[in-house]
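Quick one: this structure, given as structure tokens, is what I'll be asking you about.
Every protein chain except one is present and positioned as in the full complex.
Let's turn to chain A:
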Amino acid sequence: MMEHWIVAPVVLPAMLAPLIVLWMRYDLVTQRVASVLGMSALLILAIVLMVSASNGPPEVYRLGDWEPPYGIVLVLDRLSALMLVLNAILGLVVVLYAIGSGWDRRGWHFHSLMQFQMMGINGAFLTGDAFNLFVFFEVLLIASYGLMIHGGGKARLKSGVQYVVYNLAGSTLFLFALGTIYAVAGTLNMADLAQKVAKMPADDTALIAVGAALLMLVFAVKAALVPFQFWLPATYTNAPGPVAALFAIMTKVGVYAIVRVYTLIFPITGTTGTLAHDLLLPAALVTLVIGMVGILGARDLGRAVTYSVIGSVGTMMLAFAQFTQGATAAGLYYLVHSTLVAAALFLIADLVRERRGRWGLSLVDAPLMRNHGMLAAFFFIGALAMAGMPPLSGFLGKLMILDATRGQWGLWATVLITSLIAIVGFARVGSQVFWRPYGFAEEEPPELPKDMTSPALAFTATGALIAGLVALTALAGPVSGWMQGTASQLFTPAIYIDAVMGGAEERAQEAARIGQHAHGHMEVIDEMRQEDAGSDPHATSPQTETPQTGHDAPAAH
């Protein structure tokens, strides 16, 4: 029974979004109610799925009941469940903030785009098929294009065009990568790919390695790893505040895909060897340095937060690039932390921008704003957590990463020195925005935007993220224990492969016994299976065989 719920995180927002567009189009209040209810339902669903995924092997949902590897499967394992919960939390907070701050009425269709965004992100986390991953990437991107330019304006539209073009180029690269992999392996189901790639002869891996490296580039674009981070600063700074906060999970989609693909399909012990490690580690180090130095060089608060997001991606990729169980567990803990703190900082930056009037977020002298003390406290907590100072979860996450990479002195030095740079950078930004105004205390505070719904709700949403950080710190023991379990599941890919591919033969025989009408279908599958066991991964018969290129023949088993 549980298995049917796996598809719900994709179907629920997919149903709700058109309802909001078509039925509640002119009534913002109904839209808001539907959106909040939808997000709450998604969160409950994600938590139920997470509980179910924690106590057992990965669960598989076969769309249309096609047998893997022929149909698309959704797979719920611990990692997917974790990402679903994180996404749902962020979605709910962002919707509440957008309602409270009035952002959702500054343009059309905010709530339905949010639902489509949720659908794409949840689908990307759940799918067990590489091409389907591409499709869900496109769904989440197209929703994000709409959200990115929500509210309009020259700078936002221009950086929106850049963002779209950059990501379209990334999508094209994704298709090239998938094409290369399909040409070699003859399948795109992740579990099936993992089996096929593992069986390839070790002396003939050139083409599949090209596919693996291309795929890495695509995910690096999404995760904003150097040298593909250029799209991120302009996009995140110009996006509406709540949208930038939601985008905190978008870079994590790239990180998730790297972790999934390079532990399952191209593991470090497998045919392609240490390719992923060799590419990722230097990229992560440079990303970390550029991100943290960027905080120091930022000319406004928004940019500083944006660069700290790049830096945190670098930190977590350092952990994931180790491809060891301990480091991955530490990286996952840091991933949750960095998503929450990045979202919190973007919301804080937006609260400040709205209250600072014409001074915006730039680092110039401005009068005291409304709620000054509260915002300063929020920023202080967020900056501490982001920089990795005790006592919050940023410190614990970095500590775990350092612990898991013991002996790599260069890496330790980079993490520690860049943390110091981040502290200096945030101190500089924070003292300009929050301390200097006390010199102008007698001036009138800038006017608030007129379309705010409920500032209290916006503060509550931001506070909820900070409370999440505190909870993550307080529950660090159980959470990191859970992450250890998740990492151990990731580093035993056989569990995932068995869950998807196991039992397919028996089910096929069962179905063949049950009814005549199922017979034809199954026979075709059996035939294809036999063909598959033959010499070529593609169903091309000998008469029509095209001239075999050198790489082709040995690649098939």
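Throughout what follows, a residue touches a chain if its C-beta (ideal position, glycine included) is under 8 Å from a C-beta of that chain, and two chains touch if they have at least 3 such contacts; residues count from 1.
Just so it is clear, contacts and distances are computed from a predicted model.
Visitor: Missing chain's UniProt protein name, "ABC transporter", "Cation:proton antiporter", "Methylamine dehydrogenase heavy chain" or "Iron(III) transport system substrate-binding protein"?
Guide: "Cation:proton antiporter"
Visitor: Which one touches the absent chain: A:P233, A:G254 or A:G311?
Guide: A:P233
Visitor: Which one, A:S40, A:S54, A:S362 or A:S480, makes contact with the chain that was left out?
Guide: Reading the full complex, the residue touching the unseen chain is A:S362.
Visitor: Of A:W5, A:W108 or A:F176, which sits in contact with the chain we cannot see?
Guide: Touching the chain that is not displayed is residue A:F176.
Visitor: With the missing chain put back, one of A:L37, A:V51, A:L168 or A:A413 would touch it. Which one?
Guide: A:L168
Visitor: List every residue of chain A that touches the chain not included in the displayed model.
Guide: Answer for chain A: residues 131, 135, 138, 142, 145, 149, 152-155, 157-162, 164-165, 168-169, 171-172, 175-176, 178-180, 182-183, 188, 233-234, 237-238, 299-300, 303, 360, 362, 524, 527-528, 538-541, 543-544, 546-547 touch the chain left out.
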